[in-house]
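Heads up, one of the protein chains got dropped from this complex, but the rest are sitting where they should.
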Amino acid sequence: MSIVFERPHALIDKPLHYCPGCTHGIIHRLVAEVMDELGIEGNTVGIASVGCTYNSYEYFNCDMIQAAHGRAPAVATGVKRSLPGKNVFTYQGDGDLAAIGTAEIVHAATRGEKITTIFVNNAIYGMTSGQMAPTTLIGQVATTAPFGRKPELHGYPIRVSEMLSTLEGAVYVERVAVNNVANIKKAKAAIKKAFQVQLAGLGFSLVEVLSTCPTNWGLNPPKALEWLEENMIPHYPLGNFKDVQLPEQK
Amino acid sequence: MGEKILMKGNEVIAEAALRAGCRHYFGYPITPQTEVAHYMARKMEQIGGTFVQAESEVAAINMVYGAASAGVRAMTSSSSPGISLKQEGISYAAGAELPMVIVDIVRCGPGLGGILPAQCDYFQMVKGGGHGDYHLVVLAPQSVQEMYELVVDAFNIADKYRNPVVVMGDGYMGQMMEAVEFRDEEKIERYEKPWAACGSDMKRDHNVITSIYIEADVLEAHVNKLYAKYKAIEEAETRVEVYNCEDADVIVTAYGTCARVVRNVIKDAAKMGIKVGLIRPITLWPFPSEAFRQYANVPKGFLCVEMSKGQMIEDVRLALNGQNTVSFYGRTGGNVPAQKDILEEVLKIARG
Partner (left out) sequence: MAKVTFREERCKGCKLCINACPKKIVIIKEDVLNAKGYHPAGVSDPEKCIGCAFCATVCPDCVITVER
């Protein structure tokens, strides 16, 4: 018998601090599997953002840089412009990317920085215990929208993938989810393509990954996956919003 | 030394950085320093370096953070309001021990203030405008020539100590043209950067650039390590010009543009039989306290002259620790202390 599934090398063998059932763990593994499969761990630099995954630099085996809240795309720009031959990715949550870091992600995308962004959307601030995020849904309860999000008070949730897909510099933008096996496989394919887009130097690539937050959604992990399917996917439709042809593999 | 060229201060900053081997500039337009960006935009494209006009100063300093993390020489330049925006990034860079050069061409404040020259960023730069215990090396040129020399030195000091270094001029130095003589051979000090996040090539454990340490003892040990570094910098890198202070009656202290005006006041006072000395800090941090202590008993005391309401004066008083009086004369809003007005203050003190 041979091993058909194991921890990827690019994911350091240590316990993850994430809550039970938090799907950040799955997304970390997918990114690491893609690094292994493309054989790029040795020439990749990852940028950790601020939120639950502030210390993702402890989990990815490639060189890592911890960025200030919202600034990962700018840090990534600095790295990629300095080391054009290396692969650079940011791993960011919805507060980091779509609240404080909106300018940074929009301009990194519109500049066509040849970086890859893994944007994890769980519609809440996890690390700081459940505040409303830019992607919190209408009616969704959060510690700063205690009676549910109301447009007249809290405005509307942002559809990041659609927004960024209008920018020419963003050549590959896909939204995926990790709430079941089939979606996880599609998510991995999208993450792989995003890295391949970068390898081919085609421009900016982003994968938005719908993810769960059992603790702050107040649901047990399996229920959280259902909630994601029934509530998030209708508002954040899965699929490709910007595609690009990869050069023929010789 | 090469031949003398008449050149604008802001352009000399950029040229000096290029000569120091900097190939990565990230900036944002703000008067009165934008010519640094113009020069960099042109030159970097010609030599295949990096010029990025960021979406904000916040983004720019974080791009420098990324480039420095990757192990290359990188810089940004801005002016007072833009520097305020960069303070968070600067604190992160100090915490992550990242070498970089930050040029501040000071303009008058607070708020939008004005676009004229001033020295009212002293607190922001020297006392640390960002959060946490940290220091930046702050170099204060007084001429376009010295600006060139200090920008080159700034990159060496930054790499030597893995620390951000600031070159703080003012709108005059940025905008005016003066003769500058470039060295034929630039003294670039190379330092190994095994810590850089530039790709492990699978030959080493991964490198991590971070400024967060969750456990108290670990963070405290880290900050103590920073402070041991700052002590070493104080001992090795403090720079000051002491001029005409032997048995002076009064000692004036000033830096940058103000120090140049004081030089003429010294001549005027001499004709009136009053010997005036000048202590000109060149490093604002580490502050040259020793120089002040050495002349602490100057008979008529000290006069501190700044283009602000008095910021460096606090460090002068701290250095003297009450051993002598320190008067203040300053102009702000973009005004410069005039020679005759400084002379008047000196006479008041000398005859007081």
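In this document, chain identifiers A and B correspond to the written order of the chains, with residue numbering beginning at 1 in each.
To be clear about the criterion, a contact is a pair of C-beta atoms (placed from the backbone, for glycine too) under 8 Å apart; a residue touches a chain by one contact, two chains touch by 3 or more.
The model shown is predicted, which means the values in this text are computed figures rather than measured ones.
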{"item": "Chains still shown that are in contact with the chain withheld from the display", "value": "A"}
{"item": "Touching residue (missing chain; options A:11, A:31, A:83 or A:164)", "value": "A:11"}
{"item": "Residue of A:29, A:149, A:175 or A:193 touching the missing chain in the full complex", "value": "A:29"}
{"item": "Among A:47, A:65 or A:184, the residue in touch with the chain that has been omitted", "value": "A:184"}
{"item": "Residues from chain A at the interface with the omitted partner, ascending", "value": "1-7, 11, 15-16, 18-26, 29, 180-181, 184-185, 214, 220-222, 225"}
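The definition used in the following text is that only the chains that are shown with their structure count from here on.
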{"item": "Rounded Å distance, chain A centre to chain B centre (Cα mean)", "value": "39"}
{"item": "Residues of chain A defined as touching chain B within the complex", "value": "41-45, 47-48, 54-55, 57-58, 60-68, 71, 74-83, 86, 103-104, 106-107, 111"}
{"item": "Footprint of chain A on chain B - complex, ascending", "value": "24, 26, 50, 52, 54-56, 58-60, 62-72, 74, 88-89, 92, 96, 197-203, 206-212, 214"}
